[in-house]
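See below for the structure under consideration.
Note that this complex is displayed minus one protein chain, with the remaining chains in position.
Letters are used for the chains, namely A and B, taken in the order the chains are written, and counting of residues starts over at 1 for each.
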Amino acid sequence: MSSTLEYLRPRTLIEAWDLAASRPGARFIAGGTDLMVRMREGKVQAPALISLRHIRELTQIDVGPPLVLGAGVNVSDLQANRDVARVLPVLVEATRTLGSVQIRNAATIGGNLCNASPCADLAPPLLVHEARVRLESAAGMRELPLEDFFVGPRASVLAPGEVLRAILVDAPTTARAVFLKKGRVQMDIALGSVAVLLETKGLVCVRARVAVGSLGPTPMRLREVEKTLEGATLDDGTIALARQAAEQDVRPISDVRASADYRRHLAGALLERGVRALMNGGRT
Amino acid sequence: MADLRYVGKDLPRPDAADKVAGRAYYIHDLVRPGMLWGKIKFSEHASARIAHVDTSRAARLPGVRAVITGYDTPEVRIGFLRDNFALKRDRVRQFRDEVAAVAATHPDIAAEAIDLIRVEYEPLPGVFTPEDALAAGAPLVHERDADGRPVTTNLLPVTVKHRSGDLAAGERASKYIVEGEFSTPLIQQACMGTAGCIAEMDTRGNLTMWAKTQIPFLAQRDFIRALEAMGLPGRNARVIVPTLGGAFGTGLDTHAYEYIAILLAHRTGRPVKILYDREEEFANLSPRQSARTRIVQGCDADGHITFRRIEVVQDNGAYTSWGATYPTVMLIPATSLYKVQNVEFEAKIVYTNNTYAQAMRGYGNPEVTWPIECTLDQLAEEAGIDPLELRVRNKNEPGETTPMGLQVTTCGLGECLELAKKKLDWESKRGKQRHLRRGVGVASLVHVGGSGRIYRSDGGGIILKLDDFGNVNVSYGGVEMGQGLHAALTASVAEALGVRPEKVAINPTDTATCPWDVGTHASRGAFIACNAAIRASAKARKKIFALAAEVFADEVKKNLQALIKKSPSYAPPAYDVAAACRADGFELASGVLSLEGAPDEPWLKLDLGRVLRAIHFRGVAGQMVIEEAFYEPPSELPDWSKGVGNMSASYAYGVQAFEVEVDEDTGDVRILHAVSAHDVGRVLNPQALRGQVQGGLAQGVGYTLYEEVKTKDGRVLNPSFTDYKIPTVHEMAFPVDVCFVETNDPAGPFGAKGVGEPGLVPTAPAIASAIWDAVGVRIHDLPITPEKIVRALKEKKAKE
Partner (left out) sequence: MRVELSFTVNGEPAELRVEPDARLVDVLRDGLGLLGTKEGCGNGECGACTVIVNGRAVCSCLTPALEVEGVDVLTVEGLAGPGAELSDLQQAFVERGGIQCGFCTPGMVMSAHSLLQRNDSPSEGEIRNALTGNLCRCTGYAQIIESVQDAASRLRAKAGKGGGRG
């Protein structure tokens, strides 16, 4: 028989923290697209589930600047939000590759990030914009770079009772960004995904941010690649160097989906494709 | 042939409305009074001794009504080599071996009970490739056969061999020879509706099984034998087939889970349902066999095939099911795909501790068409002949007899090749788009079109029962699994009998009420059922006409009297009804009986129901119209040791051609256009036939580009849709030209051939041929993943 004795639906964060404090071992659940699966597989057991779906404080979107996305924002809502599309188009682009309509209708941005899978589709686009996350508990609030939020496969810095409150993007820039994901079929976990952001003056790259998913233990920035791009003229030579840096900078594993070799190769291929797309006005 | 009313028309399937309304009930939906839920404990090792099984904690769990193991149940042997068991004792030989089972009042309780069963194993070395299994000193998967005789090898005592012509002469006559090794992986049928059954015993030990099966009658035989092994001789087994959520070959054998359900039903005295969840379906239901093939093929300077030598080694897995008989079907492309006189074929089947494999659509044909067509593509390249032209030069023709002894009555291969060429715009594309990394490729297929005789009877029967209202209830012992059998059968009965399709209903498949049928495989459903229906309909018409001769005149007289009463001025035409009422003077069309050549007056026509009532209620002379026919196709059971015999009544040829674009950087293959042209004999229902071909093509695309059951030391690594990828709607977003060539085969019902399987037979080599045209690499091991293409391109570049 199931070991979950309660399903709770608080209306405010304070209620949620109170419930978490009074029920040791309770898990927060948002869209449930990941947690429901893992509970069914027996990988997660929780005496109580605390649903975050009805907490208004978590679903707010404020274009700012800074852009503030409540962690509870539904992915389909995010996909349809014109303000966010104007300010952070690459994030909206990434939502299109996340699962299916059914998954997006249930999933939340926060869930995608808190799951902390190395394959999280929404992470690379946020990383190239140097997003920050706001974590909050009954004890208080803290902010840190999204990059530091992930510590390992399915591991984040979230403490028990702590909730991812919002994602902040300080200065949605005039730089352009693109997101590429390669799966085996359309609805798939990424074999590799790459987000590239470039700010250029003429043909010279003045700022580059590159982030990947499924190519290391967490979604991560590729700083070596960024170094080869920044300050350089974006010609074939630079792109070749950046590609090489990408292949070396990633830390992929071989698993049932793909070999590490192929993933390395893919990192380079997607990086090149992303850079050239941005040079072509964002068309991949 | 006279104009047909219903056959060849786009009539909606009779079962479609219920399905789309959510009113079709699959095994998942069925419940029996007092039913318990069964669940199975599977082995945690690929090869081990079972040291101890402790079921005590499970048995004490509230809600558990029975816990069984191989130690407390009679031994029930399964499979045509009887090397499998319902529950395993002493040894496990694969990860999915069934070690224990429970029946409980709720599925959650059953699942919890399974976790409470403790099994201690002593791991043993296992073998996981045929090569390892055949190496000297390899551990034996089975030490004794079903009769207790010692076994000394992992090689199965099942041989299929063929040799015809003069291989040496063929080699000498070759200007070009290509040799290669090819492989196909384990592929899962991946039906959307998972496997399951309900077993129920009555108070006398007779069994009723609701089974997700394609072989209700062979299953009945198997279950009767199981009842005998359980100490219940002389009992009957009734197999009822509910609406099937797909099958694709999964239902061609009986499964351990079915026998376990029977044992649990017997133990508890209650109906027991076992249903596989998706993970169990992927990990514990038999996929199609993997095969490794070595082939040598040659041609002369003009591209005529001179000889073909094929050696296949198959991984049987730990037990034997129909996968071991794939070579019987592999012989078909080996000997009869294109004209070839000198052929040698041999297949070896080897036990390993991998998951045992069984049937899937195509049944060995795709596995061998793959190396044949790939090497033919290479021969074309070497000979400097366009690959499609090479196929045309070697095409099979009507009237030929192939080295296997297949008598090709009708053959539309030539027309199919022409259609592929035209629809794909072949001539302007092949060899001309490399700069775009685009290419076109082609491959052909031959498969049985008039069933495939692999058992002493390849027949099937039909019962037509007409009632007082002109309704026709049809009983057929094969199954509708989504392929459109019921649509074809409805149209055939309506056509052959002369009634409207709305008046025809197909009864559920039930061994208690339907005539025997060997099973729905080999694309035989419509071929057999409709042929039997035509014969039964002829009998029914004969009876109706003979009896109508006795009642028709009286009935129309009543009509005339009523008419004159209403319209006294009506003057009937001069016509001697009584004289015309002879058994050979009637016509029955759209459910209306009339006299041939009679004036076209409504009072001279009778609704069939009225005639049947008149026949029924004639006091002591009353009769029913219930007719049956058993159809046995004109084919032979081959001599498998020689690989010779005309195993089908007709042969279905076809061609697939693809245009692809290859992304050299990521290795992605994007399909731009496909043509699937088939010699179908006759189209019974255009919509259903298109659906079969498009569905087959999608499965073909899947196994060509990404489908593979991955295992490591016998464990399935990807038991879910997360990592066993089948095409989504996006992967099929390219235009598909489905073309039918009607060759009107004399053996077929209205000239039709079976086309259930051909859709996936030539897909892989056709796509591979297009990839070669696009970027100049050939992959021999399916699936052709992006990774393999990238690696091949790197190797190619390194050589240049």
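Brief remarks on what is shown
FYI, a residue touches a chain if its C-beta (ideal position, glycine included) is under 8 Å from a C-beta of that chain, and two chains touch if they have at least 3 such contacts.
Note that the structure is a prediction, hence the values are computed from the model and not measured.
For the chain left out of this panel, the touching residue among B:8, B:126, B:170 or B:245 is B:245. The residue touching the chain not shown here, chosen from A:10, A:70 or A:99, is A:99.
Across A:5, A:144, A:171 or A:256, the single residue that touches the chain missing here is A:5. Across the interface with the omitted chain, subunit A contributes residues 2, 4-7, 9, 29, 32-33, 36-37, 39-40, 48-49, 51, 53, 76, 96, 99-103, 105-106, 186-187.
In the full complex, subunit B touches the hidden chain at residues 10, 12-13, 15-17, 19-26, 28-29, 189-194, 243-248, 277-278, 481-484, 687-688, 690-691, 693-699, 720-722, 726-730, 732-733, 736.
Please note the rule applied: only the chains that are shown with their structure count from here on.
Between subunit A and subunit B, the centres computed from C-alpha atoms are 45 Å apart. Residues of subunit B touching subunit A in their complex: 108-109, 112, 665-668, 706, 710, 717-718, 722-723, 725-731, 785-787, 790-791. Listing the residues of subunit A that touch subunit B in their complex gives 1-2, 182, 184-189, 256-259, 262, 265-266, 269-270, 272-273.
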